[in-house]
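Below is one structure; the comments refer to it alone.
Not every chain is included here, but those present sit where they belong.
Going by the order they are written in, the chains are A, B and C; count residues from 1 in each one.
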């Protein structure tokens, strides 16, 4: 699997996800600077990492979506290269229209950093095949703008097409309002594109990859990708 | 007509005696720019004039100490070629005036102190004191400060792994916001601030200079009163994104051999950074102020020298390295300018479009700043509380009261607003005795904590000082770490009052004793005096920040009970 | 010239910030606050001296960057 991690000024989970990829896949990913106008043509996976690209001062992800490198990412995604956007990466993917909807300020307006439970809505993708349908996993979140919004029509289309990858849930898997940490519509925590070649999610799989960090629920995602793309 | 009237001198916070010393040193009347420079250099905040004598009594040495107090941060050896770099610093007054920005820029300042020395910041902590929960302002201040600390640290991408929070009415009008940063540097590649090499270029990097916080350094040392409202526009706005870029750019440049000396522009900005660098190197400096990147039109030399704009660095480079450095800073989209060079004169000469607008001797100003031995009276209340004097409360009620009391209540609401996991190495999150971050790529860890119990210090400054150090030591050992060293943040009232000065002196004595007994030296620190509102002082608060080393993370200890049927043991008296 | 841009959430999009402000005003004892909506106000100084061209440029800035048209509307005013 040949992977690349995009580095924007203000990215701050770029190293974390590179470490996770290296641990699982055994090889270091390529780090791609935001000014690159071309994305190598032999990539299998592009990761858009978390952080505060360009400070996120206007809207999270807005400026990054227009960076030179994102044109290349979009072109690669159109060709079917897998794209994984985590946290700020998810925001950038919605702002780039690679994924539908928008990520707004958390319902309670506060930054939230803690572990949350998620249901795996579909194990039928290169990102999630290491999990089982309906499995409950525990991932950390750390965001200020993770409140997923889409209008009714878009939301219905997302649900109809089975594009929801993860939802916030209770430890026992119940998806309800109490488990909805940030006000996201339909408790959506992660979303595929229609072809399931692009995934955006607010929680951080790269932060739970060894026991010292408190768990390993993030490992299957990177293993899934490795298996699918090698 | 002279522009320096007695009123102008007074506005700059200089006493008559101090102004006489100014005239002595200058051998003539200073101009306004020069007077402004004296005023910031000799403010309590920059000169430590009341505290210096006592700080010198703290133990600062141990075989593992690489750099003690006096530099931007303290440094200890942590083995395998690495060093831990850390310091704690207050941003009390600005945080009371504008909680979000005050706290945010406090975090920014302490981060700069650490990465200036070549360390990548790996953990932030804080020590917060607010007024009574019943006070009308407290809620707003807590919310603003916590959001500000989070807003800055989260964006920069350094995990906030611990801290402490207390509430007491004595902080109603004067909250304490003490921020600490821990960084890791290669032990053989540490950067200091002493300038060297006559003719070497002095360069400026980071954000542009605006009219932020002019007089800010003097404000941090002046007692609060009703008039502080007028000083409001002196609050600065933090730009964590630029700080993140500055960290990356500085570390990238530090990986080359271009830097001779480096210093962040903290309180008193360009003035204190340039004076400190030149003074430490025993050299002179000539600055061309018109080359300083400016955010606004019409700025004067006075403003440029006194501005406290954030996210700026001053460096001395090796000759010929300007282009290399410029390329790195431009890659990170930061301003960069060569603004002067080192001289052999021992003087600071300020130029403005070719004309000399200031000319001051460096050493007398930087090193001969006033030092006071203020009268002090240490009040020790030796009588302890006796069991039969405490009211009888049924234990269940006592427990619910304790759990519900603001000083013991869960702090989850606070630390869930801090990204405590970014960088992917946090192995003990907030909520335990000490936070622990793994040393990247190893199975070793750094533990850090902040501690102080002000009411103990109030009752008996000596015992309270000891206790604060001992508590920090215990919190480190409780996670299985070997305690290495401490940084401190001495928050007290007006030192011109003998009783307050006594609290300070007593606390120093107690801390020194505990540090000696525990082989736990002080490697850096910060003093914040004049924490009073309308004559009412805060409780004496010598906050201790401490760092320890865990050699094997598999042998670390944590708070949660691990399984049922395990034996519970209580140690100690 | 100066352009004044207002970016507001589309009707129907939940506004957590406005709601929080409305709550906070309530808590401060302000009665009779029926609704609060929060948006952005951006001033752009332009070298352009032709109002029509300035408007066109700023309009494009809004579509490309300043507003996210999935959730936001915008208006542009040009001043001499």
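We adopt the following convention: a residue touches a chain if its C-beta (ideal position, glycine included) is under 8 Å from a C-beta of that chain, and two chains touch if they have at least 3 such contacts.
Here the structure is a predicted model, which is why all the values come from computation and not from measurement.
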Whole-assembly formula, with each chain kind represented once in the display: A x1, B x1, C x2
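Please note the rule applied: only the chains that are shown with their structure count from here on.
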Subunit A-subunit B separation of Cα centroids, rounded to whole Å: 37
Centre distance in Å when subunit A and subunit C are each reduced to the mean of their C-alpha atoms: 29
Residues of subunit B whose C-beta touches two or more other chains: none
Touching residues (chain side subunit B, partner subunit A) in the complex: 147, 150-151, 154-157, 239-242, 244-245, 248, 332-333, 415-427, 429, 438, 553
Subunit C residues within the subunit A interface of the complex: 12-14, 16-17, 20, 64-66, 68, 70-71
Subunit A to subunit C touching residues, read off their complex: 58-59, 62-63, 66, 94-95, 100-102, 104-109, 147, 149-151, 183
